[in-house]
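Before anything else, here's the structure in question.
Only a single protein chain was left out; the remaining protein chains are all shown in position.
So, chain A:
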Amino acid sequence: MPTALADRPAARTAAGPSARPPRRWPGRAGWALAVGVPLLFLTAFFVWPVLEIVGRGFLTDGRLDLGGFGDVFARPRTWRVVGQTLAQAALGTAGAVLLGIPGAYLLYRCRFRGRGALRAFVTVPFVLPTVVVGVAFRSLLVDGGLLGGLGLDGTFAAIVLALVFFNYAVVVRTVGGMWERLDPRAEQAARALGASPWRVLRTVTLPALGPAIASAASLVFLFCATAFGTVLVLGGRRYGTVETEIWIQTTQFLDLRAAAVLSVVQLVVVVGALAFAGRARARTERALTLGVPSVTAHPVRLRDPLDAVAVVVTVVTAGGLLALPLLNLVIRSLRTPRGWGLDNYAALGVPQDTLAVSAWQAAGTSVRTAVDATLIALVVGGLVALVVSRRPRTPSARRAVAGLDALFMLPLGVSAVTVGFGFLVSMDAPLGLPVDLRASPVLVAVAQAVVAVPLVVRTVLPVLRAIDPRQREVAATLGAAPGRVLRTVDLAVALRAVGLALGFAFAVSLGEFGATSFLARPQEPTLPVVIFRLLGRPGAENYGAALAASVLLAALTAGVVAVCERLRRPGIGGAW
């Protein structure tokens, strides 16, 4: 895209001899704090616990022992598991991208009634806990289920479909966010010169979207490669991945050596995907600057072949892949031993016979924990985004900033069980302090925040980067103090993205189950935990109540996303 190729003004002004005012950093102390606080957080609650537990696997009697690598790689199963992980992730990514691109077009380049609701709806799967999705998905696919005839239950295909189900939204949002900002003039010019719509798509639009697509693809690859519950519930150990293998070796066999080796293997895969994502994103974020805040959407025209294809693909995907399992969940939640009714929902109000809390109370706990997690994630993620959005002049400082960005993405790719077990062995006296955090509700919020921080960074950062540095310079020249520059320029522009980040961090924390399920918990369980416990008991009432609680969780999530969705349009938003 020609406009995107124009150079970054920042680079020019910085290098050029222009009458640039002297830099006015808000003081070294301020930036040190902005870097220090997130680093301290990540070190204390991620790097240190992970090193503690992985370290145990590599230390024998206090000496470093890397013999585990030889042993683990000598097992044929290891190679099969690594191969399966890569195959599942690759296919899941391909599916999400192929289906997601038409979805991105329809939801961000076209206008129609209910678009906002549809955008919120496609996001729900991304934040549903796997326990729920397992029930919803498998009961469709099992013999005698609505789609039982397809023979998909327990197959590789079922896992890939579920991975697409979870990650479709990532592609739609990342690519869509970019697409709606894309300057339509290049496409119009190509059309005017006689190119067919397909040719324009192939030669103009898709190349321009390339970085966004690559960025989304690597994120999805990351999520797919580290999928855990989905794989176990839908495929069992037959289709084990590196992640499920780490879980089994750690929790069931206490083979920390094998788990540590596998963690390193996973880290290598993850860092590879992140490096790819980082490069792709760098290009996305540079191109963004010149995008015209969009008024690019047009009403859906079914006669236009592009629109028609987008509508068909999206209807099939949203209706078949996304809606069917969710609808199945709702329908089943309405079924009671006495026929159809709301009994299961009524049961949510009373403490389940053996759970001391009702589902509503648990939902309250979930919301409160999510508030904590969101606040932590916003502060930490916001600071990271702020620091990373700056482009220091020295190459070494630039590399440091890029490194910081990558570092905070790692929690998305490191096994939840590694982090959870790391917490167990390191949080009895965090940073040497005499506080046992392991049974504290604070740690649950912290664990959720660790997961949400990368999403906050990815949402806020592109917007901060899109701010023309000259605006800050102008403000500074006019005498604004550094803090004031931050407030009037950065914060004002980033506010909508912050709102969006808040929504996603909140929704992700609400449904988070993986990390918290490994943590010590006090008496107050969260909603996903209550669902899990209800499903762990026999009896139609428990089953029904679990389904109703799942619908409640899905509705809460969709509601939060929908509210934040309204903050988003029509201008710049995040690109995760």
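As a convention for this text, a residue touches a chain if its C-beta (ideal position, glycine included) is under 8 Å from a C-beta of that chain, and two chains touch if they have at least 3 such contacts; residues count from 1.
Criterion: contacts and distances are computed from a predicted model.
A.B. asks: Which one, "Sulfate transport system permease protein CysT", "Thiamine ABC transporter substrate-binding protein", "Anaerobic glycerol-3-phosphate dehydrogenase subunit B" or "Sensor protein", is the UniProt name for the chain you do not see?
C.D. replies: Options "Sulfate transport system permease protein CysT", "Thiamine ABC transporter substrate-binding protein", "Anaerobic glycerol-3-phosphate dehydrogenase subunit B" or "Sensor protein" considered; the missing chain's recorded name is "Thiamine ABC transporter substrate-binding protein".
A.B. asks: Taking the full complex into account, find the residue in A:Leu59, A:Val142, A:Val379 or A:Ala480 that is in contact with the omitted chain.
C.D. replies: Of the candidates A:Leu59, A:Val142, A:Val379 or A:Ala480, A:Val142 is in touch with the missing chain.
A.B. asks: Who touches the missing chain here, A:Asn167, A:Thr205, A:Thr226 or A:Thr250?
C.D. replies: In the full complex, the listed residue that touches the missing chain is A:Thr250.
A.B. asks: Among A:Phe221, A:Tyr345 or A:Phe506, exactly one should touch the missing chain; which is it?
C.D. replies: Checking the options A:Phe221, A:Tyr345 or A:Phe506, the one contacting the hidden chain is A:Phe506.
A.B. asks: In the full complex, which of A:Ala466, A:Leu527 or A:Ala548 touches the chain missing from this view?
C.D. replies: Of the listed residues, the one touching the omitted chain is A:Ala466.
A.B. asks: Give me the chain A residues in contact with the hidden chain, please.
C.D. replies: Chain A touches the missing chain through residues 134-135, 138-139, 142-144, 148, 154, 232-233, 236-238, 248, 250-254, 289-290, 293, 332, 337-338, 351, 353-356, 364-365, 367-369, 371-372, 374-375, 421, 424-425, 428-429, 435-436, 438-442, 444-445, 466-468, 471, 488-489, 492-493, 495-496, 498-499, 502-503, 506, 517-518, 520-525, 532-533, 535-540, 543-544, 563-564, 566-567, 570-572.
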